[in-house]
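Take a look at the following structure, please.
For this depiction, one protein chain was excluded, whereas all remaining protein chains were kept in their positions.
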Amino acid sequence: MSPDSGHHADSPALLDRGDTRLKDRSGIAGALKAFADRVQSGDLGSLPVVIGLAIIWTVFQTLNPVFLSPRNLVNLLFDCSTVGVISLGIVCVLMVGEIDLSVGSVSGLSSAILGVLWVRLGWPPELAILAALAAGCLIGCLYALLFNRLGMPSFVSTLAGLLGFLGLQLYILGPKGSINLPYESPLVTFGQLLVMPAPVSYALAAVPGALTLVRRLRTARRRRASGLSSRALGGLLLEAGLITVVLEGMAYYLNFARGVPWMFGLFVGLVMAMNYALRSTQWGRSMTAVGGNREAARRAGIDVRLIYASAFALCSTLAAAGGLLSAARLASSNLQAGTVDVNLNAIAAAVIGGTSLFGGRGSAYSALLGIIVIQSIASGLTLLDLSSSLRYMITGGVLAIAVVVDSLARRSRVSHGRA
Amino acid sequence: MSPDSGHHADSPALLDRGDTRLKDRSGIAGALKAFADRVQSGDLGSLPVVIGLAIIWTVFQTLNPVFLSPRNLVNLLFDCSTVGVISLGIVCVLMVGEIDLSVGSVSGLSSAILGVLWVRLGWPPELAILAALAAGCLIGCLYALLFNRLGMPSFVSTLAGLLGFLGLQLYILGPKGSINLPYESPLVTFGQLLVMPAPVSYALAAVPGALTLVRRLRTARRRRASGLSSRALGGLLLEAGLITVVLEGMAYYLNFARGVPWMFGLFVGLVMAMNYALRSTQWGRSMTAVGGNREAARRAGIDVRLIYASAFALCSTLAAAGGLLSAARLASSNLQAGTVDVNLNAIAAAVIGGTSLFGGRGSAYSALLGIIVIQSIASGLTLLDLSSSLRYMITGGVLAIAVVVDSLARRSRVSHGRA
Amino acid sequence: MTQLADLSASDPRSLVSLRTISKNFGAVSALTEVDLDIFPGEIVALVGDNGAGKSTLVKILAGVLQPSSGAIAFDGAPVTLSNPSAALRLGIATVFQDLALCENLDVVANIFLGRELSPLQLDEVAMEVRAWTLLGELSARIPSVREPVAALSGGQRQTVAIARSLLMNPRVILLDEPTAALGVAQTAEVLNMIERVRDRGLGVVIISHNMEVVRAVADRIVVLRLGRNNGVFPPDASNHDLVSAITGADDNAVSRRARSVAQPRSLNPGRH
Amino acid sequence: MTQLADLSASDPRSLVSLRTISKNFGAVSALTEVDLDIFPGEIVALVGDNGAGKSTLVKILAGVLQPSSGAIAFDGAPVTLSNPSAALRLGIATVFQDLALCENLDVVANIFLGRELSPLQLDEVAMEVRAWTLLGELSARIPSVREPVAALSGGQRQTVAIARSLLMNPRVILLDEPTAALGVAQTAEVLNMIERVRDRGLGVVIISHNMEVVRAVADRIVVLRLGRNNGVFPPDASNHDLVSAITGADDNAVSRRARSVAQPRSLNPGRH
Partner (left out) sequence: ADISGSTVAFLMPDQGSTRYEQHDHPGFVAEMTKLCPSCKVIYLNADADVAKQQQQFNSAIAQGAKVIVLDGVDSAASASLVHNAQAQGVKVIAYDRPIPDGKVDFYVSFDNEGIGKAIAASLVEHLKATGVAPDGVGVLQINGSPTDAAAGLIKQGSHEGLATGPYKTLAEFDTPNWLPSNAQQWAAGQIARFGKQIVGVVAANDGTAGGAIAALKASGVSPLPPVTGNDAEIAALQLIIAGDQYNTISKPSEIVARAAADVAVQLLEGETPKATTTLFNSPSQLFVPAVVTAENLKAEIIDKKIQTPEELCSGRYAEGCKKLGIQ
């Protein structure tokens, strides 16, 4: 993501600085110029979405000062986590250029399985959770089978799944309908109340910065040793410092209210794990390759079917996990869990965050960013007294505004021939 | 679609039969071999979906003999027409590789506009219809603007539209909610009762066969005159005869009940017009090109923006038209028009019929075929006494079965390197 | 896109002239102050190493890319080529290195794309006849023009792209490595074709890595190196001079290979 | 895929042998009963007109396409190459004519695709160093290996595809027009490279339309015409014989052009 600014402008012996056409981008001035280059060429990663988000936040905050209160933000983080986890799975299938329309139904089904096994049949909750996740995984494998063996487009198979698993959810909940999950149970507490103790939240908030710094430093050392350009120490420290300051600041602010929800911690942890898997493992590389050019990936000897299967299975499993989290959040398994909106919100979050619907481009962070955008709009509007017609209209409008910054940036990207 | 079987096997002077590697496919045996080739290479057009449909029909008919009764089929045709028209618009945006998630809301909005202008404000119905269509067209132009000028992905802009126009629909219907349209009005009669007199239906059923024959004959004559291979007269007559017999038979059967709905006639007429526009005009060629390779189309001097604009505008206008038809069908403009399922059904119909989600491949007939599949499943299931949960599950399963034949055919297409 | 460059220095007879054209992609300067003139009835060969910026220059002339700075004149008047249609309208036809075909359309549709006969009721018969004629002139070996382009071989596709460019009546024709994938017979036909259009007074730019091809048809050889002008040569310039200008060194892989291959079947320098 | 063809006739020393391979695409027979042997330490050149079926044959050998009929033996044992992984496992490395790169991945990722170092924690530094080394050996002119391949010029991409094939330790290497887009220096390096791998005992198949290139490196020239074997030639066969075998006529576009171009700067026959 970050440009490799030349470390020593005066050492032309660097392996990757041999070309005279490369402009020198070392030092602070160079870094600024490199940034300007990136702005011009639209290669800004998630910055535009962050800007869109900042605009939304400012507007809602001026309309109702409760919006950015620590208390409301804590609610926001709880709400983000459930659909966010589902959206993370969507990122996987979008990466390989496929889609899963059934995540809502699968999440509903998994919450129904949890309720029936745990409350009605009295299984231990751990087993019920495992069963629900296994069901999700199985569903993903089924899609993969239909896709790999029968060549059924995922749009159609998952549309069939959307209906079929909704039916299954209604069926296993049966005529008795919704099931209350016990409020005192650890699962419901986790979904509704459990926050990190302040010291833990500060410690965890320091982790990403520290990890970044360590990995970047190691890479820089190895690059120098191998005769490649490497980033200047100052820049690295600045970046890691910035991350740490922002995260610690957020933890501090949230600790004014209840604190950082563990559920959100889980979500962010999953996002970071997925990000690592997509960027730094052979599997992730294969996912990107399959999404970019399936035939080229096949010719490179990648087991394309396995990659598709992993994407579908991961997506459905995460959808099931999301269903469990939302059951915990609501303290009930009900008929309507997952039926409406969940699909659209989960897919929209991934797309708004910058993952392409056409495969081969995306990042785990897009789920995080996208769901924060969507939930911010929802949360901001709940704080204003509006009729539902206005509420729909404003949601639509704000959504468009959130993305317009990103679109403009990307547009210049296209016109610079790097779409 | 049809293979050009060599007309004269013994005239090697034909311009397009010069290559010795082309197998000779003239005569009946040749036609059969050509067909076998096509089966093998998966290039079967809509045949697989038709087979899937035949399976579904057989099964439902054995389960409940009312299913294929003329009376039920007439209802089926009425029901197909509304979402079918919307799906036709979806084919347009899918052709250029984009999507419109808001067709449901736009159709609902248009029905609301009709109701408010006509019934509440007392406009003449023609004007109200025009206004609703114009609103649809405007919405399409708005999406085109966002797409062309700001580069906003259509998934996001139409998602915003889905919410925004739902809000607008609720807003203009106001707290009084749904509006009844007058039963005696021509519009409602058209949507609920109006069928073709038997002679008219027979006459119209003869049109497609006759048109095919005339166009094919003219082409064959011109091809022969230009020294190109042309199809044998026998095959042409057979094809046209088959089309005519099937259509006349259907008209005859339906005339046992009420007859062929004019609304279905309108839908088929729109499908045929769209098919002509997509296949036989420069605009259609440009649509296919833009969907296949946007940059190549741009370099060929095609005004890519105009093509996108036409696709979006057409889609929204057809969505508005579909909304008007469903208002006529229900004899009311109501709060729920378009809110549920319409989007998914319209998109699914196009995809099931064989239009690609990724652009550049599709046909107007896919909307017709796809919506018949979807409505057949729905209608067949209403004839069985099932709980909703079973109904959902079976719908999902049958949908998958309907497509599996097509998927298998296409799969061999992929393995033959022609995906 | 600044248009401050001085166009007054351009030759009045030139059909197209480019002055101090630069193009940056992010941190990479693909072109730096490149000048080029195209005269009617003349074949200019544009040569240079891989990544020298030849295709970038052609894309700028074709309106596909916009220069970061510099000016373009057509018939002596300054023009802005803000999109490919603008270039096509001026009569600039281009065969791109990546061919820019629509894989989902068949051969006929690709050849006529954007220039279909009778737009409201496509005349498929006339288009097919014309397509066969054009392809025949290029000695193409295409079994069927009703197959999607995705089913064609590399050389067959290139022939289709070349046929496309012959369809309109251009004033300038830009050919970016038009013979790279062609067989020997097809290459000969394309070179014949190039000479024919030159003789009809068109301006022709041809890019090629094959020195024999360049030498056979070019009236003037323009060398680009690392995005900059690096000399203009007559077609009878020595191979050694040309290769040195291209690679930027007297002692290069080509000359080394020529020396090291001691056997009789040595590879001549210059596409050898 | 029938395996009825007789493999007993194949040469026992051959690394790979194909017998009576046919391939149909719908009504088009791209290959008809083609035989081919690849011996260790030998460079076979596969030549033929556009659409002759060369790439189809290479794709069959690489496991990308399956033959309609015919048999393949590797090291004397019959094998079924049902997918590219099967071919890669046997040690068959291929540079495809369409390159088959992932445009959305950068140069390093493309070179190492499917063979990444330390799969659970990709060693980007080691991969980048190795990539620069490989590209350096091929005289590539690529400003940055961290750009997506979509941003590269045609020749740069081809270099990346060739670098890919050198990474694994293959026993057979198939090169489908590997120098078509390369500059003069890069072509020389690739030819050097081909000779080096031949000398290490690998079997090499090279497809090219450039007769000079073919003649310079090939030990044996196999001609395909309209999907059928059309003769095997030694590298010192006369140009006229080769071109006749390729085009199937004594009087062809090449010879006609050679005759008609009366000026001193004539184009030699054979990629002229």
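Per-chain residue numbering starts at 1, and chain names A, B, C and D are given in the order in which the chains are listed.
Definition applied: a contact is a pair of C-beta atoms (placed from the backbone, for glycine too) under 8 Å apart; a residue touches a chain by one contact, two chains touch by 3 or more.
Keep in mind that this is a model prediction, so the values were computed, not measured.
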Contacts of the hidden chain among displayed chains: A, B
Which residue of A:72, A:87 or A:343 touches the chain not shown here: A:72
For chain B, the residues touching the chain missing from this view: 66, 69, 71-72, 75, 78-79, 82-83, 170, 177-181, 183, 188, 192, 326, 329-337, 339-342, 375, 378-379, 382-383, 385, 387-388, 391
Positions on chain A where the hidden chain makes contact: 64, 66, 69, 71-72, 75, 78-79, 119, 122, 170, 175-180, 182-183, 192-193, 258, 326, 329-332, 334-337, 339-341, 378-379, 382-383, 385, 387-389
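We take it that only the chains that are shown with their structure count from here on.
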Each chain counted as touching chain B and chain C at once: A, D
Whole-Å gap between the CA centroids of chain C and chain D: 25
Whole-Å gap between the CA centroids of chain A and chain D: 43
Junction residues of chain A - those touching two or more other chains: 19, 21-22, 417-418
Of all residues in chain C, the ones touching two or more other chains: 25, 27-28, 141-144, 151, 226
Chain D partner contacts - residues on chain B that touch it in the complex: 3, 19-23, 25, 34, 37-38, 40-41, 43, 415-418
Contacting residues of chain C [partner chain A, same complex]: 24-30, 32, 65-66, 226-227
Touching residues (chain side chain B, partner chain A) in the complex: 101, 146, 150-153, 155-157, 159-171, 344, 348, 351-352, 357-358, 387-397, 399-400, 403-404, 407-408, 410-411, 414
